[in-house]
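Just one protein chain is left out here, and the rest sit where they should.
Now for subunit A:
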Amino acid sequence: MDKEKINFSSLESVGNQADAGICGPDGCSIEDHRRQVAKNKKKAEDDK
């Protein structure tokens, strides 16, 4: 075991977490991909 446990609440988050791919017990999530697909769709609609 590590000598120091994490004090999770005191951790400072670095980076935009919404841009990241993560995997949890319910599967993997690709927020960035979803946003990109939505953005492309909107652009395609705007271009019409």
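Note that in this section a residue touches a chain if its C-beta (ideal position, glycine included) is under 8 Å from a C-beta of that chain, and two chains touch if they have at least 3 such contacts; residues count from 1.
Just so we're on the same page, contacts and distances are computed from a predicted model.
Undergrad: Among "Aspartyl/glutamyl-tRNA(Asn/Gln) amidotransferase subunit B", "Amino acid ABC transporter permease", "Disulfide bond formation protein DsbA" or "FAD-dependent oxidoreductase", go ahead and choose the protein name stored in UniProt for the chain not displayed.
TA: UniProt lists the chain that is not shown as "Disulfide bond formation protein DsbA".
Undergrad: Just checking the interface: what residues of subunit A touch the absent partner chain?
TA: Residues of subunit A in touch with the missing chain: 1-2, 4-17, 19-25, 27-30, 33, 37.
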